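One protein chain is absent from this view; the other protein chains keep their places.
Per-chain numbering from 1; labels A and B assigned in written order.
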Amino acid sequence: MPAGLLPDMKNSYHLVVHFLLIVGAVFMLFPFLWMITTSFKGEDEILKTGKEIVLLPDAWRPGFLNSAEDDERIRQTEIQRKAWEEQAALPPASRTKRLSKPFSTFDNFREVWDKQDFYRYFLNTLYVSITITITSLFLASLAAYAFSFFKFPFKDAIFMLLLGTMMLPQQALLIPDYILLSKLNWVNTYAALIVPWVASIFSVFFLRQFFLQLPKDLFEAATIDGCSRFQFYYKILLPLSKPPMVTLGIFTFLGSWNSFVWPLIVTNDKELRVIQVGLSYFNSESGTQWGPLMAASTLTILPLVILYFFAQKQFVESQATTGMKE
Amino acid sequence: MNDKKVDWGAYGYLFPVVGIILCFHVLPIFYSLAISFYEWDLMSDPQWVGLDNFRRLADDPMFYKSLWNTFYYAMVSVPLSIFAALGVAMLLNNTISGIGIYRTIYFLPVITSINAVAIVWNFIYHPDYGLLNKLLALADIGPRLWLQDPFWAMPCIILMSVWKGLGYNVVIFLAGLQNIPKYLYEAATIDGASRSQQFRSITWPLLSPTTFFVFVMSAIGSFQVFSQIYMMTPRGGPMKSTMVIVFYLYQKAFVKFEFGYALAIAFVLFLMIFGVTLFNKLYLEKKVHYS
Partner (left out) sequence: MLIREQPESAFLVGVILLWLVTIVEIMHDDADKRAAAMSGIELGTRTEVVFWHAMGGPLGVVMDDLIVRFNKEQSKYFVRGVGMGSYDILDKKILASIVAKSAPDISQNYETLTKKLIKAKKIVCIDDLLASETEDIKADIIPVLLRNNTYNGRLWSFPFNKSVPVLYYNKDLFRKAGLDPEMPPRNLDQLASYARHITGFFRKGNGEAAVIGFGTGKGNIWTFLCRLLQFNGKMVDEIEKKSFFDEEPARKALGVILDMVEEGIAVEGQGFDHQNDFKSQRVAMIENSIVSKVFMEAGIKFDFGVAPLPGAATNAIVLSGTNINIFNNGNPEKVKGAWEFVKWFTSTDIGAEWSVRTTYIPVRRSSLKSRFFLDAMKKDPNIAPPYVQLDYAYFEPRLSCWFEIRDLMADFLEEASIERGPPGKYLTKMNQEIEGILRHATD
């Protein structure tokens, strides 16, 4: 804050700053709010072409906020619900009308979780993301360990070459990788989702930079004492590396959870789909069921948001540091 | 350090990572260059066509349209992202209370999945039930078709992309701003410089390494935009107004199964990105102020 401004101008200046930031924050958050509230609405609430903007679902809205149209719709839904309950109470043989069950709050989520297999997509994504995260951290730390502490021919050349691969365009890789997977008969397997991603140059780079900052005599002192190379890695290096590992872990998990194009290409079966692919198929197969779509979207980002609120600092740092590669 | 001893075991530690990278990330590049000289649909045998794929590409109006659309996307979304993020970062740079909360909120869209977000924005843009038209109706502005309108489809996607990536750039700009020594501003104020003068002579030049970085990363990313197009305008948009290069590549490869042709497109894309990076390194970076 540039010094030299008069005290009362400072306050009103701050007010303006806050006001602008709050407007921006609303713009940032509103789509999420809209998504969540829509996921609790029934189809007739969503498919209204009227002028009014209704945020809250009928079930949550206090009565005084209702418009005439809302009241009418709520009344109609009550009538339908009573009719359905009447029919449901009769034994199936003596039912006179075939009515559809009226909407209840969690219906969209139930539809998505049970009928649209999101439970399975969730499991798949969890499995794949955790496997990739743990394995890639392990392999990357091994490689970074070698690059930082060992002496061997071509060390720098190999490292530079690996760094260079980060510049290659992903799109050019999709096709030959797909062909390779076809020949390996790995199309539509968990292997295809996991194996290509357990080698992360970025993690290697990140960890190497971290290892290089550790005191150099640490390694010497340990090996002189008779510590084997692997013991040093396991007993000393890893415990010291908790901060970057946590950051990398979050970053890798996030990337894997959100990964879309690769799983889209290499898997087809419902049983193999990860959540992003499942979401995109759900989107194209039921393009107009907005309620379930919003519920599916909510479920897709929910774990990330929860993780985010627990580890904000690491998230922001991890994303910012991935940026500062220069 | 014992210089004479060579740790051959190092190769063992490196093997998994290097092996997988070679297998899935390096060798395929050469393979893909080779396939672009063939016509192949995976079922029959590949047929040698030499440079035909590239000749076809040079004559392909849809290819040029996708190039144009990609440039349109890049040339609007990148400056927009930069200025919006810079603005927010400058607001946050005042030592106000609640900076942590603001940062958390602005960063939230960044970590959420692009697919989920695309679906929500799809709904917001819906001509009949969407929020945007309802908001405009409050101001008596008539409804528009948004994603179904050839003129508005790309701007809609740009807006959504800027919204999603804003927080990321804000964080980077904020770090850059906080690296500028405060005494420079104090000295300038004492000398009587106005705020816009201070911006032009202190902030902008000293921020240029950060701005350059954000610009290059955003530009390269914008050439590769795909997920939003796939989720929001699955056929390439009204009159193909959102058909971008990577989407065209995807269609040719995984919808029409013309792998050779698709790889020719990939090759051209790679050259474009390489060219832009080169241009930035050689030309633009000269203008960057390193203290």
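Assume contacts are C-beta pairs under 8 Å (C-beta built on N, C-alpha and C of every residue); 3 or more make two chains touch, one makes a residue touch a chain.
Quick caveat, the model's predicted, so the values are computed rather than measured.
Looking at the complex as a whole, the chain kept out of the display touches A, B. From the set B:A34, B:V255 or B:L278, the residue in touch with the chain omitted from the display is B:V255, counting the whole complex. The chain omitted from view is touched by exactly one of A:I36, A:A59, A:I74 or A:L126, namely A:L126. Considering B:M43, B:A139 or B:L282, the position touching the chain not shown turns out to be B:M43 (whole complex).
By the touch criterion stated above, the residues of subunit B touching the omitted chain are 41-44, 127-128, 145, 148-150, 235, 238-240, 254-257. Touching residues on subunit A toward the chain that is not drawn are 43-44, 47, 100, 119-120, 123-124, 126-127, 130-131, 134, 178-179, 182-183, 185, 187-188, 242, 246, 268-271, 281, 284-285, 287-288.
To be clear about the criterion, only the chains that are shown with their structure count from here on.
Separation between the centroids of subunit A and subunit B, computed from CA atoms only, is 19 Å. If you check the complex, the residues on subunit B that touch subunit A are 1, 3, 5-11, 13-14, 16-21, 23-26, 28-29, 31-32, 35, 42, 88, 91-92, 94-96, 98, 100, 102-117, 119-124, 128-129, 131, 134-135, 137-138, 163, 166-168, 171-172, 175, 185-186, 188-190, 195, 198, 213, 217, 224, 226-227, 230-231, 234, 246, 249-250, 253-254, 259, 262-263, 266-267, 269-270, 273, 277. Considering their complex, residues 1-4, 13-14, 17-18, 20-21, 24-25, 27-29, 31-32, 34-35, 38, 46-49, 51-53, 139-140, 142-143, 145-147, 150-153, 155, 158, 162, 165, 167-180, 182, 195-196, 198-201, 204, 216, 220, 229, 254, 257-258, 260-261, 265, 275-276, 279-280, 283-284, 290, 293-294, 296-298, 300-301, 304-305, 308-309, 312, 315-316, 319-320, 323-324, 326 of subunit A touch subunit B.
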